[in-house]
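Data first, discussion second: the structure below is written as structure tokens.
One chain of protein is taken out of this complex; the other chains stay put.
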Amino acid sequence: MNAHLQKACQQLGLPNDHLAISIGSNWQPGRGESLNVRSPIDGQTLAEFKMADARQVEAVVKEATAAFVKWRTVPAPVRGEFVRQYGEKLREFKQSLATLVSWEAGKITQEALGEVQEMIDICDFAVGLSRQLYGKTIASERPSHRLTEQWHPLGPIGVISAFNFPVAVWAWNAAIAWVCGDPVIWKPSEKTPLTAIACQTLFSQVLADNPEVPPAISSLIVGGADVGQSLATSPKLPLISATGSVPMGRAVAQNVAARLGRSLLELGGNNGMIVAPSADLDLAIRSITFSAVGTCGQRCTSLRRAIVHESIADKLRDQLLGVYEKLPIGDPTSDGTLVGPLVDERAFDSMESALAAAKSQGGIVHGGGRMTSNVPQGGFYVRPALVEIASDAPIIQQETFAPILYFMRYRSLDEAIGIHNCVPQGLASAILTNDVREAELFCSAAGSDCGIANVNIGTSGAEIGGAFGGEKETGGGRESGSDSWKLYMRRATNTINYSTDLPLAQGIRFEV
Amino acid sequence: MNAHLQKACQQLGLPNDHLAISIGSNWQPGRGESLNVRSPIDGQTLAEFKMADARQVEAVVKEATAAFVKWRTVPAPVRGEFVRQYGEKLREFKQSLATLVSWEAGKITQEALGEVQEMIDICDFAVGLSRQLYGKTIASERPSHRLTEQWHPLGPIGVISAFNFPVAVWAWNAAIAWVCGDPVIWKPSEKTPLTAIACQTLFSQVLADNPEVPPAISSLIVGGADVGQSLATSPKLPLISATGSVPMGRAVAQNVAARLGRSLLELGGNNGMIVAPSADLDLAIRSITFSAVGTCGQRCTSLRRAIVHESIADKLRDQLLGVYEKLPIGDPTSDGTLVGPLVDERAFDSMESALAAAKSQGGIVHGGGRMTSNVPQGGFYVRPALVEIASDAPIIQQETFAPILYFMRYRSLDEAIGIHNCVPQGLASAILTNDVREAELFCSAAGSDCGIANVNIGTSGAEIGGAFGGEKETGGGRESGSDSWKLYMRRATNTINYSTDLPLAQGIRFEV
Amino acid sequence: MNAHLQKACQQLGLPNDHLAISIGSNWQPGRGESLNVRSPIDGQTLAEFKMADARQVEAVVKEATAAFVKWRTVPAPVRGEFVRQYGEKLREFKQSLATLVSWEAGKITQEALGEVQEMIDICDFAVGLSRQLYGKTIASERPSHRLTEQWHPLGPIGVISAFNFPVAVWAWNAAIAWVCGDPVIWKPSEKTPLTAIACQTLFSQVLADNPEVPPAISSLIVGGADVGQSLATSPKLPLISATGSVPMGRAVAQNVAARLGRSLLELGGNNGMIVAPSADLDLAIRSITFSAVGTCGQRCTSLRRAIVHESIADKLRDQLLGVYEKLPIGDPTSDGTLVGPLVDERAFDSMESALAAAKSQGGIVHGGGRMTSNVPQGGFYVRPALVEIASDAPIIQQETFAPILYFMRYRSLDEAIGIHNCVPQGLASAILTNDVREAELFCSAAGSDCGIANVNIGTSGAEIGGAFGGEKETGGGRESGSDSWKLYMRRATNTINYSTDLPLAQGIRFEV
Partner (left out) sequence: MNAHLQKACQQLGLPNDHLAISIGSNWQPGRGESLNVRSPIDGQTLAEFKMADARQVEAVVKEATAAFVKWRTVPAPVRGEFVRQYGEKLREFKQSLATLVSWEAGKITQEALGEVQEMIDICDFAVGLSRQLYGKTIASERPSHRLTEQWHPLGPIGVISAFNFPVAVWAWNAAIAWVCGDPVIWKPSEKTPLTAIACQTLFSQVLADNPEVPPAISSLIVGGADVGQSLATSPKLPLISATGSVPMGRAVAQNVAARLGRSLLELGGNNGMIVAPSADLDLAIRSITFSAVGTCGQRCTSLRRAIVHESIADKLRDQLLGVYEKLPIGDPTSDGTLVGPLVDERAFDSMESALAAAKSQGGIVHGGGRMTSNVPQGGFYVRPALVEIASDAPIIQQETFAPILYFMRYRSLDEAIGIHNCVPQGLASAILTNDVREAELFCSAAGSDCGIANVNIGTSGAEIGGAFGGEKETGGGRESGSDSWKLYMRRATNTINYSTDLPLAQGIRFEV
């Protein structure tokens, strides 16, 4: 193992032998299949240990359920103080945790640091929330009646996260869930268990300073799809928050629906950007490049489709290809690298297939292909691809988790919006324009049909203050800012009669 | 047909021959099975006509989808003006529509009028909403960036409603959906199609005064379960709002989840009330009676479980039985009647089975049984039942849509809350107490686990200003007041960069 | 008196002899000076009667205070129902009331109708509000404590309104105040008492249908400045809402402050519009003209300063002058008239002085001057003036209630914003631009310092859904939409301890 990584693990207090399950600070071995964790950087093994199997889920759920009964009556600001301390802990170990993110997910250092910063940000935000969690008092139609609603803790929640944001997505859920009064059971991606173990280890450290906190408000289960399904079907978990592919999300949604639970889904994006004639081309180059090749095209918000006005398309394409040619690709932990590896061989194969399909559908492929020199061996490093293609090519309907940018042309804004909205996913979108009417139309009811619609910035890189998530096959969930916290609570509508009469709503008379 | 009913139908402009489908004011015959609509009052046929079959759904959805494209850009206050006019129309025809409700659903006049009043109330409320639909502007972490969220129309929605609120539930959905910019496709209960046809007829009248409104913002499909399933699986309906039984809701939820749509479920309740030693007994008698026998126990919020402190249980039971004995049961359209018929024979059979089961589980059954004299022939009129039973009897876990009240005893409030929350449903609940601590605890995170928790009023009879709905198997949906309207819209998070720089969130640096 | 006006008065139920005071439907004669109400249209007397004097205020306040004690406990939705009926009454008498507005304030028919429509709109909005008036429930830091806030009725409020919106401003206040539970005492402008009497007459009619409503929730006092001061100093009126000039507002503010009351001030505007190079010139012509000459320049939101980019200034000026030349000026009740009279001779004199000052400060005055032909005799009809002037001329710091548009030039947007913000008033503002960056900057913290900042529409003509009002010398008040209703209520923060302990906030220990 790399020396930097080893040092980071040590600093974080990670043991040498990994255990798949942790309830609070109680670590237990998994009894499932063996897991070989390989770094996308060089394909070397980072860790090897037994995963949990589905039968181990129940015990974890049981502990979380017991913790919930205590945690729900701890005042929210006191819960917030715990989250604040967790945020301080993250500040302290920001660099180390980022190093793990780089090694396990293959992210460049800047993005790994940014991901940890996002965890810190959400903790700060959650602390503020902990003195709010506002319900409404409401004017009652009956005399001497008080009508109000309160938001109460919901119960233990299951969080299923993906490799590409191995820690931030959990933190989004956990920080909010904790202040809302909910224990969290986390099943991270099998590709990134170490970062998860690190987060839980830091949790244990904060726990040690807060003996009155029920330990089982945070549990970790490293496991496979069977563990995920076991969480989804558990009647004790009123909410499953799942991030990943559309098929995964569809399965979770159905399992949860069958038991009338609640799902919070963050599934695929097939994110588009319209580049209008008035766009600032310099801004366009930078925002497209960051959105399309950042994280090697493996963000759910990665830019996958550029819809460019014909008057500027050639120029923009040429400039982009110029930038693409000079992109520093390679070891993500090296200074200056902007594009790291794909996560694994399967991701590389998907990229290859998509490019082949694009070609067969009339696309002109620029770039693409595996790099073999000047990059660490054992990793799958690719040249980002820009594919000129017709907007009705079937391949553009698909999300491929790789740095492929489909480049299309349009004549009128209506046409561009039509092209933009014609895919089944609905996560992030953007328009680059300096025209007020275009910008507003794009953000209006008749514009982008996505959960995120930006003007003059790219599709990726959301702030935590807004609600994050998308429509259509993206699954409709919202996390992070605004009132997303409501998904982690249950609403109770209360009517209190303090009169000696019993007037009925709607003026009904019923005298016994 | 009864003369009053005939007159009401005439006043409402109902034709003699009924057609199963209406798109705006375009009526079409169904091509499915024949439907015989019988009145719960006397079992007589009110109408007979062919229902729609599932293959007819697609054409309706198509029209609604086309209407949506226009309706979504009509300013919300203009949409609100249409709803206002619909509300005025309801005011005009309140009595007639209530007459239909009585004949088709078997409700007493007071409750039928109350149901129409609820439609009027929700229209008034929706008109106010139409100048709100508030999203948030949010402080951005980046200079010269504006961060905001807007709520946009969602698309055509499917509404599946039940016999017991044949018109109000649709109105809750329709009034809100319309101001939110969504067309509505309504599948009413097969037991109550005439009230639905009446509502759609009134809609047509308002439409006639508003030629610029796309007619297909309201469609009606009278059909069976196949039509419901067809709506649930339609990829063009982003939201299905369904009211009814748990099995129905479970099926809808799974069908909608499979296509990653959104469900708004209002399923069964198994509503309990705790009666504490300090309760005002007069209030208790009145609120229990209204909640337990009103609508002949066929509200989703009907009181099904009384959990009474042992110190007052005997007295309360005796007084209740005294009131029960004198309840005016019979023709719901007659003045003074408080308890009308069950909806049909099947409902009667369910009641009989439940009472038999209760008895076999040790319950002492007071009342129950069909009435044969002094009631219209052909209807299923029953004596409401009060069943003294242990709190661990299995039968109390079930919702039976009939006037059965399980009467249980408790010693400590903790025990009472435990009994209260031990059922799988989570709609409405109440405590009768004059003790501040008890009242507050019941409404707290550690109290009732229901969506509705009342103090010193019964479980049934909500105001439209609050959010209506429940937790657990009740399905988690919320309708009517507070911010329930958000379920009918999609949220777009917008970030607008008006600088010439491209700062990234979380302070990431990525310079190409 | 004009026949149309007479008919309108008859339809509205106005008596021939006017009384200055009305408490509910109890009319009383004034004991103050005699008032001669003259129409701006032709200077003819519309009515003559004795005004109230200051000593008559106390009795009115006393009745309002007594009404408050009852009205505050009437459920808000029931109060809303009263407002709904008042709105229906306005719908019924819209044309008649508009006729009075035209005759008394000199508005063209379209604007008079628009003003009544605004009354209707605010009633609709207030009805919706009546089921909201949302306070917050808030997470408490102490176990078994509930923290919440409720909004309660405030008390009787005084409304002082101006001639230019003789009815809408009162309706903004009254509709909101009524649903909030507050009686209203109205002192209209001495120039427009008849419209006020008409509004109160309609109120009496609605009152007659609602015998349970305390009549004194609406009172009218036609009086002079002494009456206004008497309201401002009354300790029984927790809120004074005053619309008018800066000196009037300053006096009210100090009087109210001296008794630690609350003021809601809507004072002068000196509204500017930046016209950028990318502006749609057609839109510019239309929006400038409507904002600058509409209501003969006598709106508080009238456009008074155009700040035009030098590259388009000549062209825009020429086109504007072309439009100005053809403006149909004259009898406001005639079809097609766009510009009616100034309110009186004093207004005309002010316009003349301002133009003279402008000229002496280097301004080039186009237009201006009284019209004598083709207009009704006895009214003060003027040609709207466009004055090319330097942005540092002292005259542009003043608001003159007349159709004078100062026309200035700028080079950079920063300069334009500087010019825009350099006046002491802060009501309405606009930018015409199709440039996203300019539009957003103008609406940002570093842009317009006004309460209203528009893009691509003029300064006048707000919707009731937003909060209306301005900063700096405009007085800081907000009326109409958004959360303006909070000004009409008092907030109570409640903490309820339902434990048996007494934990203190901030963790303080204090054990006796």
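As written, the chains take the letters A, B and C, and residue 1 is the first residue of each chain.
In this text, a residue touches a chain if its C-beta (ideal position, glycine included) is under 8 Å from a C-beta of that chain, and two chains touch if they have at least 3 such contacts.
Just so you know, these numbers come straight off a predicted model, no measurement behind them.
Engineer: Considering the entire complex, write down the shown chains that touch the omitted one.
Structural biologist: A, B, C
Engineer: Which of these touches the unseen chain: B:Ser22, B:Gln117 or B:Gln150?
Structural biologist: Only one of B:Ser22, B:Gln117 or B:Gln150 touches the chain omitted from view, namely B:Gln150.
Engineer: Identify the residue among C:Leu129, C:Ile274, C:Val423 or C:Ile452 that touches the chain left out of the display.
Structural biologist: Residue touching the absent chain, from the options given: C:Ile452.
Engineer: Can you say which of C:Gln11, C:Gln117 or C:Ser204 touches the chain missing from this structure?
Structural biologist: Touching the chain that is not displayed is residue C:Gln117.
Engineer: Decide which residue listed in C:His4, C:Lys62 or C:Arg250 touches the omitted chain of the complex.
Structural biologist: That would be C:Arg250, which touches the missing chain.
Engineer: Applying the definition given at the start, please give the residues of subunit B touching the unseen chain.
Structural biologist: 73-78, 130-146, 148-151, 433-437, 439, 455-456
Engineer: Over the whole complex, note the residues of subunit C touching the chain we left out.
Structural biologist: 72-73, 110-111, 113-115, 117-118, 121, 136, 138-142, 145, 147, 149-150, 152-153, 181, 238, 246, 249-250, 253-254, 256-258, 260, 262-263, 265, 267, 280, 283, 285-287, 289-290, 294, 323, 327, 338, 439, 443-446, 448-457, 461-468, 471-476, 478, 481-483, 490-498, 500, 502, 504-510, 512
Engineer: When the complex is taken as a whole, what residues of subunit A touch the one chain not shown?
Structural biologist: Residues 77, 80, 84, 121, 124-132, 144, 146, 436-437, 439-441, 444, 463-465, 481, 496, 498-500 of subunit A touch the chain absent from view.
Please note the rule applied: only the chains that are shown with their structure count from here on.
Engineer: Same or different for subunit B and subunit C, when you check if over half of the residue numbers at their contact belong to both copies?
Structural biologist: On the two sides of the subunit C and subunit B interface, the residue numbers are mostly the same, over half being shared.
Engineer: Averaging only over C-alpha atoms, locate the centres of subunit A and subunit C and give their separation in whole Å.
Structural biologist: A distance of 48 Å separates the two centres.
Engineer: CA centre of subunit A versus CA centre of subunit B: separation in Å?
Structural biologist: That gives a centre separation of 35 Å.
Engineer: Can you give the whole-Å distance between the Cα centres of subunit B and subunit C?
Structural biologist: 43
Engineer: Quick one: which residues in subunit A touch 2 or more of the other chains?
Structural biologist: 73, 136, 138-142, 145, 149-150, 439, 455-456
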